[in-house]
Structure formats: C-alpha cells, structure tokens
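Left out: one protein chain. Kept in place: all the others.
Entry: chain A
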Amino acid sequence: MAGPRNISVSEASRPVLPRHAKLKYDETRQVWVILAPERVLAPDEIAVEVLQLCNGERNVGDVADQLAAKYAAPREAILADVVVMLQDLADKGFLTEAREKTS
C-alpha cells in the first residue's frame, strides 16, 4: 500500500512523490513537469530541486541543510519555504511519506 494520507509536513518528515505523480523533464516544451492523473503541474526550478532531494530517505531538515549550503542562504527561511511548498503538494494529494521501516 502507498504511504499515509493527510500528511503534515514538518522538519522530520521524509516525503516522496507517490507512484501516481512522476517528475519528468519534458524535452518538447523544455520544462520540468509533474505528471499526475488528469494533471500536469509545472513546478518551478526550486520546487524541482526540492523534489529531486525528496527520495523518502532524507527528511525535510536535511533538504533545507543542502539548499542552505548550496545557495548560502539562511536555513530557517529556506526550511519555512520548503515546508509550505511541500504541504501544498501534500494537500493536493501529490506527496506521500516513506513508511517507517519496521524492525
């Protein structure tokens, strides 16, 4: 089964795109797109970068760390932006969380 629904994105979340949402570079239109049922979304450059980092292993805090280092920007501001963006995707049903590995 897919990961949980209705997720609340926080620094500790380990989000990932669900199976029905695919991030792809559209060669014809030269843009990144997220393909989903009856939808084609156009994420901006930073959203693409965030989503590429969201592999279900890293948590949102790790993602913010990487972006803060790369852009030499304040981590807290980046974290806040990333959480808002991911929550928006989650609310639309285009984000899930990796399940906890059961030991």
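A few remarks follow.
Note that a residue touches a chain if its C-beta (ideal position, glycine included) is under 8 Å from a C-beta of that chain, and two chains touch if they have at least 3 such contacts; residues count from 1.
Rule of thumb we're sticking to: contacts and distances are computed from a predicted model.
The complex includes a chain that is not drawn, and of the options "Potassium channel protein", "Phosphonate ABC transporter, permease protein PhnE", "Iron-sulfur assembly protein SufD" or "PqqA peptide cyclase" the UniProt name matching it is "PqqA peptide cyclase".
The hidden chain makes contact, of the residues A:Leu41, A:Ala68 or A:Ala98, with A:Leu41. For the chain left out of this panel, the touching residue among A:Glu11, A:Asp26 or A:Glu76 is A:Asp26.
Chain A residues in contact with the hidden partner, per the touch definition given at the top, are 1-2, 5-7, 18-20, 22, 24, 26-29, 31, 33, 35, 37-47, 71, 85, 88-93.
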